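A single protein chain has been omitted from the complex, and every remaining protein chain is retained in its original position.
Order of writing sets the chain letters: A, B and C. Residues in each chain are counted from 1.
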Amino acid sequence: MLVVMKPHATQAEIDAVVERIRSMGLQAHAIPGAQRVAIGITGNKGGLDPGNFETMPGVADAIRVSQPFKLVSREVKEEDTIIDIGGVKLGGPEIVVMAGPCSVESRTQVLEAAHAVKAAGAKILRGGAFKPRTSPYEFQGLAEEGLKLLALAREETGLKVVTEVMDVENLAMVADYADILQIGARNMQNFSLLRRLGEVKKPILLKRGPSATIKEWLMAAEYVVAGGNYQVALCERGIRTFETMTRNTLDLNAVPVLKALTHLPVVVDPSHGIGLRRHVAAMARAGIAAGADAIIVEVHPQPDKALSDGHQSLTPAEFEALMKQARVIAGAVGRQL
Amino acid sequence: MLVVMKPHATQAEIDAVVERIRSMGLQAHAIPGAQRVAIGITGNKGGLDPGNFETMPGVADAIRVSQPFKLVSREVKEEDTIIDIGGVKLGGPEIVVMAGPCSVESRTQVLEAAHAVKAAGAKILRGGAFKPRTSPYEFQGLAEEGLKLLALAREETGLKVVTEVMDVENLAMVADYADILQIGARNMQNFSLLRRLGEVKKPILLKRGPSATIKEWLMAAEYVVAGGNYQVALCERGIRTFETMTRNTLDLNAVPVLKALTHLPVVVDPSHGIGLRRHVAAMARAGIAAGADAIIVEVHPQPDKALSDGHQSLTPAEFEALMKQARVIAGAVGRQL
Amino acid sequence: MLVVMKPHATQAEIDAVVERIRSMGLQAHAIPGAQRVAIGITGNKGGLDPGNFETMPGVADAIRVSQPFKLVSREVKEEDTIIDIGGVKLGGPEIVVMAGPCSVESRTQVLEAAHAVKAAGAKILRGGAFKPRTSPYEFQGLAEEGLKLLALAREETGLKVVTEVMDVENLAMVADYADILQIGARNMQNFSLLRRLGEVKKPILLKRGPSATIKEWLMAAEYVVAGGNYQVALCERGIRTFETMTRNTLDLNAVPVLKALTHLPVVVDPSHGIGLRRHVAAMARAGIAAGADAIIVEVHPQPDKALSDGHQSLTPAEFEALMKQARVIAGAVGRQL
Partner (left out) sequence: MLVVMKPHATQAEIDAVVERIRSMGLQAHAIPGAQRVAIGITGNKGGLDPGNFETMPGVADAIRVSQPFKLVSREVKEEDTIIDIGGVKLGGPEIVVMAGPCSVESRTQVLEAAHAVKAAGAKILRGGAFKPRTSPYEFQGLAEEGLKLLALAREETGLKVVTEVMDVENLAMVADYADILQIGARNMQNFSLLRRLGEVKKPILLKRGPSATIKEWLMAAEYVVAGGNYQVALCERGIRTFETMTRNTLDLNAVPVLKALTHLPVVVDPSHGIGLRRHVAAMARAGIAAGADAIIVEVHPQPDKALSDGHQSLTPAEFEALMKQARVIAGAVGRQL
């Protein structure tokens, strides 16, 4: 249930509603809103009676929420969530581009990549310092050394940094260096980690699990938001199907469906999604045309020498060409880039 | 194997190559090409020796084909196939829009829909007279009565007509009325039907089976082309995945992959693909951005009263709005509409 | 809706019910039953009022059917359908084994296979004369010549014959030779063919489509039964998933689910299901343990020389070993073999 306060409700009126919710043994969640305060209620089994709240002073309405996800749903918060990352606004009218190498490999590589994607118009640098790998015998990332190189690249270019955190153990360290914390597809339902992300004061980029339904994905975001962190963006990166010609099947259907169901920003990762360099630009364009708020693209100065995912990384020149097309498509859907 | 003739090879030289192929117990297929003739060879087990042909007069080259699909592959025919449907060119620089109701229901309905989609810029009218239905108890289409109404709509509007043929039995009748023969997703591997389509002198719109791999789909097209009919377009209409929020999962990854592998035109059906009216426009835009040569969209004068697929049909007004966006996206990828 | 007649209802009473159904513009289907007659009603949109029938003479009950499949459902016919194939009873207490080569290749091959599987205890010989092949360039079967060899093997061994029919065109010919008509997975939703099978007086073995849901599969069977042919068996042969180590994913979950939902016999095809010779026996055993009424297994005198599916065909010796295990498992679930 959602209790919507009147535009000029007083703090005392709000507090009284919160108090009544808690006295019923339930949780109250204040929902950020430009015009007025709303208070989400969770923890109830079965429906609540709106009459409990409707007649309280300052209350405009008490609404039943039909979806299993509550705080992330548009039913509860109609206006788009805009995540402000030091001035870069994710979820607003401008389409944000995140780009950079799959893994941070060396000082030269990351700086070269950062300068190149900055020049082409990216606002956020991506790069993995901790790499989840199917095999224990593959390159697992540079760890803190990689984080330091990302921080250096940020300093040199002014780009913000998004990088993956794989576990609670390294959460504080990664949060020290990163501007956005990426949660990988295989960790989408790592509930212990999700709960801790609710307490973090950094934006989260939550990748979709390879076989997660849209509902499960929203429920995973709900874990973070219910923990107190409203700065969550959802990143479609391809689902697992029977098709073997592509690495994954980038599910662009999820983009308009999510934009209707949730107020959180939606990001598209065409690089992991299709997994073939020559087709990344087509899927990036399609993602923007479908309504994504951002794209995240792998770019490597020398893809053929990359320690991971070279076959799906663009060269700086290919990335620059993509950016030009992306700008036109953004205009076609009423956005800027 | 593919035998490529020199630009000015004589008919006698071509005939000699065909003769040698047949004398080896194999099939020869002349491949249409703007510049020069090529002759595909099929029926061999294991590799052939290029030396059999390379030294013959008029032969430029003899090339091994690495894919299991031969005549539909870009290895064998590099330039795009353009299907000319009475002046409407599918596969060329212009993006073609096909639109109309799921089923032909009545004279009023089909004429109203035809005039509306024509006014908004569609070139081809879609509409089913024979409807494959999961249940034997559902509306199965108006049959020949429906075909007559489509022909009437063509006469009134000048639109070309695409409609489904479900079996060999009705093939001749449908071919009499239609400009393009649609093969439904569930018939994609109806090999008996595919073989007969090879003998038909009408373009074919071959929908992807709901769980067909791209390779299987190209092999299905190969059946038609190997039978002698090169006018085949491939229509992505959504695959089956675990996701239940959408009717199917429109697989736009298939668009750039197909454009690289085959010379045949690629069509996107966002209506069946996502199956939700409010999201059809987003997927249509994304399809064009991904590189489709055409889109096929369900439009119904009164979607809420449709006998089938009303929940995924656009109103004429929604279709008109989509066309405006589609034109801008087409421009962004260097096409017209 | 289902109208259940009293045990000793007269023909006149039955006729009166049928008459009333037809007078309402609906279809009446007499349902075979050991104890009493029941009459299924189809063609209605929305629910019917049981009061229309409950008070008629001879009527015991009028029951709403909740599933979209009607005549194939256990709601409508509680007792198991037993298909009598010249004395071999499919769906009864005895588990039936069908075995033989993928394709009929030669007189020697089919006779050798037939004698071997007969000796080991099979009751029905399988073998394809028309082969649906992904590629137009692969071996497509011996056609009528193959059917004649199957008939010869039947004459020599007394085995019954199951073989595939691919289209309406060859339906009469195949029905002339075969004891059971197999409908391949890719034709499961070939509705034109299904409708014709309703008029045939031969049992049907309906294979599950590679991505068909259980509900769609039952609806496909409903097409045949609604057409008048109640002799339909359902054959699970593996579904398409993301797993690539096996040819398909044999879905044994379907076995108990089907046995609860429908009165039709359920057959398991471990050969196509897992597609790996060394694992066929394990899946055959599991199929029987899960409750299948029959298994259908590929056996070839010389699998390594088979023209199709050799990698998943058992040798006669392997088949004999499987039969011994199968007998014990059958006993464990209260069946004979």
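One rule holds for everything that comes next: a residue touches a chain if its C-beta (ideal position, glycine included) is under 8 Å from a C-beta of that chain, and two chains touch if they have at least 3 such contacts.
Remember, it's a predicted structure, so these values are computed and weren't measured experimentally.
Note on the undisplayed chain: of the listed residues A:E78, A:E169 or A:E199, the one touching it is A:E169. Per the touch definition above, the residue from C:V165, C:I288 or C:L314 contacting the chain not shown is C:I288.
Touching the missing chain, out of C:A28, C:V174, C:I239 or C:M323, is residue C:I239.
One of A:Q109, A:T157 or A:N187 touches the chain omitted from the figure, and that residue is A:N187.
Looking at subunit C, the residues touching the absent chain are 211, 213-215, 239, 241-246, 249-257, 260, 273-274, 276, 278-279, 282-283, 285-291, 325, 328-329, 331-333. As for the chain not pictured, it touches subunit A at residues 42-43, 68, 70, 132-137, 166-169, 186-187, 189-193, 195, 209-211, 216, 219, 222-223, 226-227, 240.
Of the residues in subunit B, those that touch the hidden partner chain are 211, 240-242, 244.
Note that only the chains that are shown with their structure count from here on.
Geometrically, the chain at the heart of the complex, using CA-atom means, is B.
A rotation of 180 degrees, rounded to the nearest 5, superposes the Cα atoms of subunit B on subunit C. One inter-chain figure worth recording: subunit A and subunit C are separated by 49 Å, centre to centre, where each centre is the mean of the chain's CA atoms.
Here the CA centre of subunit A is 37 Å from the CA centre of subunit B.
The residues of subunit B that reach two or more other chains are 211, listed in rising order.
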